[in-house]
Every structure is written in structure tokens, then in C-alpha cells.
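One protein chain omitted, others in place.
Right after this comes subunit A.
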Amino acid sequence: MKETPLSNCERRFLLRAIEEKKRLDGRQTYDYRNIKISFGTDYGCCIVELGKTRVLGQVSCELVSPKLNRATEGILFFNLELSQMAAPAFEPGRQSDLLVKLNRLLERCLRNSKCIDTESLCVVAGEKVWQIRVDLHLLNHDGNIIDAASIAAIVALCHFRRPDVSVQGDEVTLYTPEERDPVPLSIHHMPICVSFAFFQQGTYLLVDPNEREERVMDGLLVIAMNKHREICTIQSSGGIMLLKDQVLRCSKIAGVKVAEITELIQKALENDQKVRKEGGKFGFAESIANQRITAFKMEKAPVDTSDVGEKAEEIIAEAEPPSEVSVSNPVLWTPGTAQIGEGIENSWGDLEDSEKEDEDEGGSDEAIILDNVKMDTGVDISNIGSQDAPIVLSDSEEEEMIILEPDKSPKKIRTQTIGVKQEKAASKKPMKKRKKKRAVN
């Protein structure tokens, strides 16, 4: 699917807002969006949220034979994926220019800066080394993918624990987490990317551009740095000419931002460690808050239920008391045909003109109708409070009756539908129905 085009008015508005030092989300020029780091239940799994941009990081490891020219070094592998879930414009299974650029930048930031001690990943020199694979998935795209991805990658690596191994002679033993605690990777430093967007040929500068700002920017400068203020990678794209002091200023800002982010990462890692040790709840299900949609919420209209109970009782009291129905033991005439109480004889097949039949029917039938009325009032009262189950309950009761006396079913269902229609006139309805029944009788 094609990308939604940017309209002229958006472009003009954004540029004018940037000139006035204002941003769409109310941030200042050098502000980052909110960063949130949450961990999965397993080690080495995390989600980093940078505003609405979301990246899922997952680290996995495998024992492989090393590369021939580097017999004593483990292998690091990074892979960033831009799925269609993040933005409909991303095509699955195709290496877009953006994807290649981002992957290359990530590798330079994390592998070439030697932040992970690859020598410690060696198990048997020249034979077995650990291959660490970092998979990053963009879950939602709202600009500045590279910063979010680099944070997710380093957080996932810091969080990851590989299984412990021991070498005795030629024998390599791999221990499960139950046998021996998994060991963390040895990480020297944490390089983090910071993006700067330039507008109007470098006159204006913004930190952490969001998606729409990225679309109107003239150029981008990405600086990867660790908290010791060592630059790991620097990349300028978009073809703008930057002055020396501009780059220097950016590197100063990057130093501050990286320090802040590193602190945040360490806090998040410590927090997760603590929770795991205490045996508290952790994992995405706990840490990611669910967003509620309230736009659809209807205000509940207050319904006066103060005297509903009394009214219902009044109605019941006014109604003729049910003639004593002796709910005696069901009599089983033949298998499949039972009878409760002293009713009329079975009248299968007279369904078509049940109204006529009503006239013929005697007193005991009325009792059943009354029963029905009572049941309905019950349903109505509960309906005012909450609109659920009771109707269903009464249904099941009726179902039993239907099996026993099949000729009643059409009538009862009809009364039921009347009941639903007149839901609002709760108090009036039973009376009406009684009248109807009387008329019929």
C-alpha cells in the first residue's frame, strides 16, 4: 500500500511552527519523547517505546563454529525488520533503501564500536563459539526508528542471559537454567543513537523528529555515543552542508541525551532485576498498560429505582393469587411424556390454532400463565439494574417445560417477546398482559 502523501498545508504549517520554535506534540527543540522500556518474561526480550514508535527486541544465542579468520571470537548478528504492521507503506520481504540504511547504521553502532566482548563468547577456540542474534521488529512507526532500535538492541543485550557452559578436556557441557544460572554477556559500554533533524538548510534543528517532521526535514544527522562521551558512529544524510560548530553542538547535545537515556536504561534493568528476585509479577502483560477507548462511553442515565420493588410487589399483590398448584412429583406416562401437576390432557398437534384452544382450556392453564407473569416481573426488575442474564435463565426454565408440554411453547415465546418490547413500561406491562390474557380467556 502506498504511503499517505503529505499535503501542502501540513508541510507549510510544520515549517512555520518550527520557525516559531513549536512542535506538534508540544515538545521543546531538544526534547525527546517519552521513553518507556518494558521487559518480557524471558531474558533478552524487551519493548522500547519512544512516543508512539515501538520496537521489540529479542536476543537469541546458538553454538556455532567460528569464522575461519576469527577463530576465537563469537559472532554478533543484528537484524531490523520493518513490518507492515508498523506502517502500511512498508512492504514485507523487500529490502528497501531505508531498511538497508538502518541495518547498516545499527551494525556500525553496536558491532563496530566493540561494545560487546566477542572474545568471551568463545567456548572452544576454532570449534565452538556463541552466535548472538539480535532481532528487532518495528511494531509502530512514528518517526526516529534508529534511536528506538538502538536503545532496544542494547537493552535486550544487557538483559540477555546465555546458558552456562563448561569445558572439560574435549567435552563441552551445556547447562540448563535449572542446573546453573545463565550468565549475562559482558558489555563494555552502551552506544546509543541520537538523531538530529535539520530544516531550512540547517537553520533549525530538532532532536528526535517524529514521522511528520521527518517528512519535511532537509537533512538528518545521527550520532551514536556512549555515556563516556565517546562517539561510536556519526552519519549525516539528506545532503545538507553542516558547519563545524553545528556538528560540535550536536555532539554536545547528544552527550547529554545519551547520559539521560543510559541512566533510564540502567534504572529499568535494575527494576526488572529486583522484581524478578522478589518473585513479583513481570513481563509485558504486567508492564504495558492497556489504553482505554472512552470516546464511545455513554453516560448512564439515572433511573429511579427507589420504588420499583414496591410497585412490583403491589402488582403482584393485586394480581389474583395463583390457584394452588401442587407441584407434585412428575408423572411419567410413557418414556418421553411426563406430566407435572394435574393438568389437561396432552394435546400434541393442535398448535396451529392455539388461540382457539385457549378458550377451551381450564383453570389449571391459568395458573401456568400467572406463573409466567410473575416470572416476567422478576425479569423486568432486574433489567432496570443491569441488562443481562435473567432472561436467559428464564429461558432455560421454559425449555424444560417445552419438553414436557409441547403445546405451550409458541404461546410462551410470544409473551416473552411482548415482554422485551415493553421493557420500558416495566410496571405497566404485566397488567396489560393480564388484560390480554383475560380477553383471550
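By our rule, a residue touches a chain if its C-beta (ideal position, glycine included) is under 8 Å from a C-beta of that chain, and two chains touch if they have at least 3 such contacts; residues count from 1.
Heads up, the rule we're going with is that contacts and distances are computed from a predicted model.
Participant: Quick one: the chain not pictured, UniProt calls it what, "Calcium and integrin-binding protein 1", "Exosome complex component RRP40", "Glutathione S-transferase" or "Nuclear pore complex protein Nup85"?
Facilitator: The missing chain's protein name, per its UniProt entry, is "Exosome complex component RRP40".
Participant: To test your reading of the contact rule: which positions on subunit A touch the chain that is missing from view?
Facilitator: Touch set of subunit A with respect to the missing chain: 1-2, 4-13, 16-17, 20, 22, 24-26, 291-299, 351-352, 387, 391-392, 395-396, 398-399, 402-403, 406, 409-410, 413-414, 416-417, 420.
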